[in-house]
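Handing you this structure, nothing more for now.
In this view, the complex is presented without one of its protein chains, the others remaining in place.
As written, the chain order gives the labels A, B and C, with residue 1 at the start of each chain.
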Amino acid sequence: MLELAWLLVAVPLVSGLGLLVWGKEGDRVGHLIGTAASSFSFIVGLICFFQILGRDEGDRSYSKSLFTWIEAGPFHVDMAYTFDQLSGLFVLLITGVGTLIHVYSIGYMEHDARRRRFFAYLNIFIASMLTLVLASDYLVLFLGWEGVGLASYLLIGFWQHKDSAAAAATKAFVVNRVGDVGMALAIMLMFAQFGTTAISEVNVSVNAASTSTATALGLLLLLGACGKSAQVPLQSWLLDAMEGPTPVSALIHAATMVTAGVYLVVRSNGVFDASEAARNAVIAVGLVTLLAGAWIGCAKDDIKKALAGSTMSQIGYMMLAAGLGPAGYAFAIFHLITHGFFKANLFLGAGSIMHGMDDDVEMRHYGALRAAMPVTFITFLFGYLAIIGFPGFSGFFSKDKIIETAFGHSFWVGLGALVGAGVTGFYMTRMMMMTFFSEKRWKEDVHPHESPKVMTYPLIALGALSLLGGAMMLGGWITDFLEPVVGHAEHEELAIPAWLLSVLITLVVAVGVALSYVLYSREPIAAETPADESVSFFSRAGRHELYGNELNEAVVVRPTRHLTRFLVFLDGKGVDGFVTGLADRLGDASQLLRKPQTGFVRSYALSIFGGSLVVVLALLAARLA
Amino acid sequence: MTAFWILAPIMVLAALGLVLARKAVHAALCLAIVMISLAVLYAAQGAPFLFAVQIIVYTGAIMMLFLFVLMLVGVETSDSLVETIKGQRLMATVVGLLFGIVGVLVIGQAVTGAVTGLDEANANGNPYGIAKLLFGPYVLAFELTSALLITAAVGAMVLAHRERLVPRRSQADISRDRMREYAETGRHPGNPPTPGVFARHNAVDTPALLPDGRPMPESVSASLVARGQVRDGFDDDVDDIAKAIEPPPHAGWPFDQEGDDQ
Amino acid sequence: MTEYITLSMILFTIGAVGVLVRRNAIVVFMCVELMLNATNLALVAFSRQHGNLDGQVAAFFVMVVAAAEVVVGLAIIVSIYRTRRTTTVDEASLLKL
């Protein structure tokens, strides 16, 4: 089945385009075809995964070239795919969670007229994400990379009649595009440096190249990853992306697309192994985003924005892990997968809450929903326990391993990760308190009800996965499984034993949880968001997303707008002015030449006489000289 | 040579007179002076034929033509010496001076060497010499000039001749127009009285008198009036006569019967 | 000999300035005649200098041409006068851009 792995991409792509082009009559059955396509990919992915599992340790990587995509002079790119351990895991994550979200969307988008178009976009997204993951050439990866950007643009701006949605979609695409500049430059550097852009060859020959090239390559790839995974310099688009429907936020902005950056870093482990500076940059970016995301999560009252903040923070964790070198790659992927499960679960839970609360996202209007939506509550609880790293849940295993490796790297980095875990505990408990436990703050005509079965079943499935996700870590299976791809890492001992560290982490998390519980259970939570002034500096900064948007506006957007207006003026007056000016000058010159033609005979006579004088003088001069 | 030193200043003054004269006629006279003194110089230079030709043809004919046209065009059109074109006069004098100086200083000195004189050339008479040349090498030029003269004459005639666009006004027409004009404007149909009629003199410049004694200005020709040469001293004659026939203050009979004809 | 040439040059220059300065067509015309006579003087002087009569023949031809020119020139002036009632040179100033 491995040689048919390209079907993984082809089927959702064809069904997506088909649904798009299909007319009105497609509406009845469109969503079913979309879900079928996604589940077909899941099945094929599963089969391929077991096939490579069946193979022995050494050769679990299967690559096949379909056709030569671009071939001109030395530049040669094949449309080829590689199905190995890393991409296998990703394929399962994407198609698995994707299918669950397709099923969920059937219910969620029930009364939306353009549901067929929604499923078409979802299928296109699945296809491009799979292209990204399966690509064995950086340019094909770039094809998937921008395809995913396009799908997120279409899905964020799905409710186009809302201006805010359209603006958010454009912003997302443009910020991603800034990241893609880094990515494109990296691929060009590869071509200039190694003459090829095949992933395997580049990661091998990067050692032979100078460290400065490797660092440049690493930094450019990091810029691309930041764009796509909403890391600190280019993170402003993620919170605006919540304008899209909730399944979109769950699939794209939690489980799959935003992790593409981490996948890129892990896949180009050769490059990052070769340059220390690049790895430190990744660690720095990861750490800063981790803390920033947590900070924003604490301050946001909109449930989806809070979850988006938490996503940003969790991806910060993964980036941090990926930056720790061979030791951290496996844990980054492990956390990525478990995060995929519980974050999707949380987002879909939030979706079903919104479904019940007439699409109101304001946590201030929730409260005491555990009775009204029991299934959502329980699955949300599982997600909550997983994300804060409650022992036994999947989050516990993956996050502890990252913090452990972080401490192995350097004390301060470990400490940052630890603080992050604590803050995560704080804001997740705040969210649980405000939504399920505190007193009822519902609006008058709102009466929350449980979501239909088609939405709760995916929730239950994801809840279970959040719980059982940790199993992958039994006996370090995932590290051994990924070792051939990401390289071997000797396991160095820490100053303190591993179990003691886990206890310490759980303790810190417990402190965060307790703090939040105390804070939000003493007095009733205000139904309306308190004004900015009355709130402490921390929350105000958090609400404004650490003034990220204002920074972008001041540093980039306003100067560009002024530059554009100036250039438009310059073009009109300057370049065009010069040309038309030339024509006018010609006119003036001819006016000037008309003056001596006065029409009087005597002035002509004078000029004749003057002329003869000059001739005489010339003759004399010639004669004398 | 002495003739030269006498005539040269005269000629220069006459030339300046030509340029600076207010009235065209004065200019013409100055030019005549220049031409005649030139003729004398030709004679001094051993060119008696040219002397004669200059006097007869140039001064005699061409100058007269000028005077003739002056008369035609109206001798009185003395143009005001004010300059219309800005900077023309200044430039003209500057360039003129410059040209003159350059010419005199440089070209003047260029001619050196002894004067060979025309004695042997004029051996058997200047006109003979010129004729030999004229009908020898220059015969073609000679014939051409004749053609030139013919064309010039015809050209002048064509230019000056006016086509009769309107049929000639016969005497009948003139009288009919006169009567109509008299009817419409009351202009006297008859000829204006000739100057001097019933006046003290019959000279051309004395205006005729109306029955009540006032002079008639239109009886004198317009050009005299334009030149301001109309004799107007008529009033003083009347006064003289009036004084002459004035009775002494104490006079008797014929003059103090004023009461009877009231 | 040089004094004759100097005299002719002076007359020639006066004639030229006269042409430039005077506004009455006839006077301008006379100045042109003056310039022609000045040249004749120079021609005769040179003919005497070189001892052959060519100069005088040239002067003779100059006179003929001058005659023809005066005839036509005056005819033009008369016809202009007849149509425009003026002889000032500046009136005919239509020949300009």
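To be clear about the criterion, a contact is a pair of C-beta atoms (placed from the backbone, for glycine too) under 8 Å apart; a residue touches a chain by one contact, two chains touch by 3 or more.
The rule we apply is simple: contacts and distances are computed from a predicted model.
Only one chain is not pictured, and the protein name UniProt records for it, out of "4Fe-4S ferredoxin", "NADH-quinone oxidoreductase subunit M", "Glutamine amidotransferase type-2 domain-containing protein" or "Multisubunit sodium/proton antiporter MrpD subunit", is "NADH-quinone oxidoreductase subunit M". Across the entire complex, contacts from the unshown chain go to A. Between the chain not shown and the residues A:Glu25, A:Asp56, A:Asp163 or A:Asp588, the one that touches is A:Asp163.
Interface note: of A:Tyr104, A:Phe173 or A:Phe347, the residue touching the hidden chain in the full complex is A:Phe173. Note on the undisplayed chain: of the listed residues A:Phe67, A:Trp499 or A:Phe537, the one touching it is A:Phe67. By the touch definition given at the top, chain A reaches the unshown chain through residues 20, 67-75, 79, 139, 142-143, 145-147, 150, 153, 157, 160-163, 165-167, 169-170, 173-174, 177-178, 180-181, 184-185, 187-189, 191-196, 200-201, 203-209, 213, 484, 560, 563-565, 567-568, 571, 575-576, 579.
As a working rule, only the chains that are shown with their structure count from here on.
Centres computed as Cα averages put chain A at a distance of 100 Å from chain C. Taking the mean of the C-alpha atoms as each chain's centre, chain B and chain C sit 18 Å apart.
A separation of 110 Å divides the Cα centre of chain A from that of chain B.
Among the residues of chain A, those in touch with two or more other chains are 598, 600, 602, 606, 609.
Among all residues of chain C, those that touch two or more other chains are 16, 20, 23, 90. Of all residues in chain B, only 84-85, 88, 91-92, 95-96, 98-99, 102-103, 106 touch chain A in the complex they form. Looking at the complex, you find that chain B touches chain C at residues 4, 8, 11-12, 15-16, 18-19, 21, 24, 27-28, 31, 34-35, 38, 41-42, 45-47, 49-50, 53-54, 57-58, 61-62, 65-66, 69-70, 72-74, 77, 79, 83-85, 88-89, 91-93, 95-97, 99-100, 103-104, 107-109, 111, 113, 115-118, 120-122, 126, 129-130, 133-134, 138, 141, 145, 148-149, 151-153, 155-157, 159-160, 162. Partner chain C is touched in their complex by these residues of chain A: 594, 597-602, 605-606, 609.
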